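The complex appears here without one of its protein chains, the remainder shown in place.
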Amino acid sequence: MSNQAQKTALVVSAHSADFVWRAGGAIAAHVKQGWKVKIICLSYGERGESAKLWRKPNMTLEQVKLVREREARAAAEILGGDIEFWDIRDYPMRIDEATLFRLVETYRQLQPEFVLSHSERDPYNFDHPLAMRAAQEARIIAQAEGHNPGETIIGAPSVYAFEPHQTEQCHWEPNTFLDISDVWDLKRQAIECMEGQEHLWDYYTRVALQRGVQAKRNIGITAKRAIQYAEGYMKLTPIVVHHL
Amino acid sequence: MSNQAQKTALVVSAHSADFVWRAGGAIAAHVKQGWKVKIICLSYGERGESAKLWRKPNMTLEQVKLVREREARAAAEILGGDIEFWDIRDYPMRIDEATLFRLVETYRQLQPEFVLSHSERDPYNFDHPLAMRAAQEARIIAQAEGHNPGETIIGAPSVYAFEPHQTEQCHWEPNTFLDISDVWDLKRQAIECMEGQEHLWDYYTRVALQRGVQAKRNIGITAKRAIQYAEGYMKLTPIVVHHL
Amino acid sequence: MSNQAQKTALVVSAHSADFVWRAGGAIAAHVKQGWKVKIICLSYGERGESAKLWRKPNMTLEQVKLVREREARAAAEILGGDIEFWDIRDYPMRIDEATLFRLVETYRQLQPEFVLSHSERDPYNFDHPLAMRAAQEARIIAQAEGHNPGETIIGAPSVYAFEPHQTEQCHWEPNTFLDISDVWDLKRQAIECMEGQEHLWDYYTRVALQRGVQAKRNIGITAKRAIQYAEGYMKLTPIVVHHL
Amino acid sequence: MSNQAQKTALVVSAHSADFVWRAGGAIAAHVKQGWKVKIICLSYGERGESAKLWRKPNMTLEQVKLVREREARAAAEILGGDIEFWDIRDYPMRIDEATLFRLVETYRQLQPEFVLSHSERDPYNFDHPLAMRAAQEARIIAQAEGHNPGETIIGAPSVYAFEPHQTEQCHWEPNTFLDISDVWDLKRQAIECMEGQEHLWDYYTRVALQRGVQAKRNIGITAKRAIQYAEGYMKLTPIVVHHL
Amino acid sequence: MSNQAQKTALVVSAHSADFVWRAGGAIAAHVKQGWKVKIICLSYGERGESAKLWRKPNMTLEQVKLVREREARAAAEILGGDIEFWDIRDYPMRIDEATLFRLVETYRQLQPEFVLSHSERDPYNFDHPLAMRAAQEARIIAQAEGHNPGETIIGAPSVYAFEPHQTEQCHWEPNTFLDISDVWDLKRQAIECMEGQEHLWDYYTRVALQRGVQAKRNIGITAKRAIQYAEGYMKLTPIVVHHL
Partner (left out) sequence: MSNQAQKTALVVSAHSADFVWRAGGAIAAHVKQGWKVKIICLSYGERGESAKLWRKPNMTLEQVKLVREREARAAAEILGGDIEFWDIRDYPMRIDEATLFRLVETYRQLQPEFVLSHSERDPYNFDHPLAMRAAQEARIIAQAEGHNPGETIIGAPSVYAFEPHQTEQCHWEPNTFLDISDVWDLKRQAIECMEGQEHLWDYYTRVALQRGVQAKRNIGITAKRAIQYAEGYMKLTPIVVHHL
């Protein structure tokens, strides 16, 4: 298979661990199916999502970032994704034009089939919806022929919101369940790279089991397919089909 | 191909012409792809959707029903669907238990992959959401092992709401576009069977063209696929997938 | 002015006092402008909205109804509306087909420009949304040529939800403010006919004052028109205009 | 403590096992705190939620009901609730006036501080929202002095929707977390009475753990209170307080 | 008629062609009725909505802007509107304070009866909601006596959202239909000035026909008024009236 034919996907993660809990299964599953998956970590979550590290003595911002990068890199390697760290700061995150346009270029070079990012609303975390917003605005600009004319524009990659921490308050409603039973071991390994957030390991294992039960229910109890672990996604863009 | 292997779909139409305007393309497309599609017309729309007929002299309710059945039967034949008329009255429509259970039996005998019915809200037409509600409640009962134990229960057929007449007031939002370019001729022929509602022929031709343009946009202008006519659907049930 | 030319309006009130608090100003204002306004009281509110009467000794259901009818009739007379009592019971109210069709006939005979009824949601009162639902379903049936063929069908009278008791919980949002300053005295007089609910007199006087202030704000502080009292309405049907 | 002073609560459960999964912790916790909790099982879930039983040989409707009642009674005993079985049929459930008025009487005799029932929307289960609707309408009628005049009316008991199976699709959003760590053992024991639905035991154990983590987060990581298990509730009625 | 008495309206268009497709009929109709209509084109849509131009050889940004301005100016002339080009860039558009205050001044000088702009949500186009947001914020500032004290403040011009390209995904719901049958020829001529977007000519002709049919339906089939073409608007501000 030539390189052009390889399908690609993009993950836009506000903080460097988000992609693991929320989309680790999708990354591993698509990589296993021959896809190239690129992960952009907009920040390290160094201020807002590294509480355990900050409780260690003599910790500095640089130190926290180093540990966070090491953990995320290890997780990405296990999942098979290509990871980049853009280090634009968190809590609060702000997206300037340079970051927006860099995201546009990423779309154009990658030409992804779909993009995964955060829910559009999250009262517990303002960085998350901002990352999704940037992912969507960059996608629209990457479709525009007048932006850097001459470059290859993108088509209309599907946009999915992965699962936030407290789904109901985020008005996030899963309309797509991805069966990740085959790659669960990889996801759990990746999860265990996040040493600074050990309290979340079992939480997201339970999330995967619950979504597995729900996925099973949504194909009907008469279906023979076994599903043990799943990830929920909220697809935001319409699908175009030849049969329903 | 054995009969068991043939995929099936169910259309629940409040009035005997609804299925033509709103789902004619889906019926023709799936039939063309080898599916069996069953159409249930809960009523003839004899009171509420036959204005032109009633303006003729000496018209009676039976007369109107006859004409409406003839038109719908002709349309179904063109599209390739199997049609049934349940004649439960319209304006207002009411669903009693006998009708509900008859719908349950239809699910069980047909074992459809999906069901198409009306939008869940329609301030212009109270029969439409009622038909969808019955389609959904019957689906749930058909899944229950305690209803007529011994019969084969159904799995979890997808539920789609087809397009209402004034979409925005119905809070109907298409998340699925079905390309019906290949079967448009059949849909137009079926539409033209509806002699009593000629004022809608061009209206729904324009709907198909608009949805075609939108479908094209949702696959991206770089896509090579040409789409001229489409139908929009609002999928109400989650999908379970192995890749996004 | 011939009788045909007189404009008409319909008010569908679940209980016999509702129309006073919520639409008394509209009734008086339109009557003053030469309209005929018909008020249908589906019930007397004899079980659910007559607490004070029930605390009197030796009270019976018939007694309560008599008092309620007397009060409502007095209020309607002050406002200038034509009132009917259909006595279909409240708490819980149920609408059978006879009532629905009677409402259809009322539409057809009256040919109203608009209809006023309750909010579509009210967690404090299940009779109210039911009355509105009947008002809407009857309106649709009255438009159908196949219902009692030969009768004159109606056009598309506007539908307005008048103000519920606790607006925000009812998701009722006023998009129309009616200036009732000129007829406020009549509304207050009508309110004072409701001897059994004296605790609401000042409540609804304050409502009228608040809506007056808001109406003023919505025409801008530069407008010269003085508005002291107003009623809020939520228009549910679109308007068709020749200029915006 | 005299009997009058004992606080009471009401649980309206569509099917005979619902109260266990969804409100078992609340029942046990309040009983432990000296409350009387009454559980109404509107049906046994004999048709729609007894799949495993129906797969046994020679099963009859009566047999299924007997087993379901035995299981639910055992669970209620462990939790300390008073249980009643009204046997009004499920799948589909319908609420007639006799049932509605019986519920009204239950409110009046019990005079509960709060009522727990299902979510107001559930696309997977039409019996659930119906049970909640009846719980709400009966509450309103029980407040009306004109219903069975002379009886003691009720105040304004809080209404809570307990957690549905697939929360997001039900638009159920928890605004109240109840710490059930102290009574978790009882809830798990009650859960294990449900022999026919063993596949749900671990599912609802995980639900309790997830809600526990979320409850902890919502009091802040600086709080000293440990919470391991919780139940989520959506409070539908406003609260009146002397301080925020 | 003195100049002061001439009524005025404001159109805030994100890109230089938007006003044609979406509000061309309103502009022409009001001009025909003696109004002055000012059109602000915040950008030329030079980057995001000029795909066809960019496919021509040796195209530059300045060239694209020139063509776009020429086309828009021609369209405005046909419609009779006064057009201004503010050239603030698109894809992404950003509104700085200078632009916001310039818009404030425009309101104050024009003193419009109403303002037309984009839908408040558009997942396909982030410039559109931003333009509407600026139109609304500027309106509020223009009402404030403390902004440039001494200038004449404005009243409360109505705010309308004109029709977006994919209405349902934008949660745009038309509550106002403007009959543009009398000026359709002018709108079509203006549309044909947009040479770079010829693929949209028929799309928006069909939009006008569909809205015409819907407008007709919303006045009722008994109405004698013929409506062939219409534009849909979502009015965001309440109306204050003397009769309903």
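Order as written gives the chain letters A, B, C, D and E; numbering starts at 1 within each chain.
The definition used in the following text is that contacts are C-beta pairs under 8 Å (C-beta built on N, C-alpha and C of every residue); 3 or more make two chains touch, one makes a residue touch a chain.
Remember, it's a predicted structure, so these values are computed and weren't measured experimentally.
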{"item": "Chains on display which the left-out chain touches in the complete complex", "value": "A, C, D, E"}
{"item": "Option from C:Q6, C:Q33, C:T60 or C:Q210 whose C-beta touches the chain left out", "value": "C:Q210"}
{"item": "Positions on chain D contacted by the hidden chain, ascending", "value": "9, 26, 29-30, 33, 35, 113-114, 116, 143, 153-158, 160, 174-179, 214-215, 217-223, 227, 230, 233, 235, 237-244"}
{"item": "In chain E, positions touching the absent partner", "value": "97, 100, 136-137, 140-141, 144-147, 149, 236-238"}
{"item": "Absent-chain interface as seen on chain C, which is shown", "value": "51, 124, 165-169, 171-174, 199, 202-203, 206-207, 209-210, 213-214, 217, 221"}
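The rule we apply is simple: only the chains that are shown with their structure count from here on.
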{"item": "Remaining touching clusters (ignoring chain B, no chains moved)", "value": "one piece"}
{"item": "Of all residues in chain C, the ones touching two or more other chains", "value": "237-238"}
{"item": "Chain contact topology (line, ring, star, complete or other)", "value": "other"}
{"item": "Interchain pairs in contact, sorted by label", "value": "A-B, A-D, A-E, B-C, B-D, B-E, C-D, C-E"}
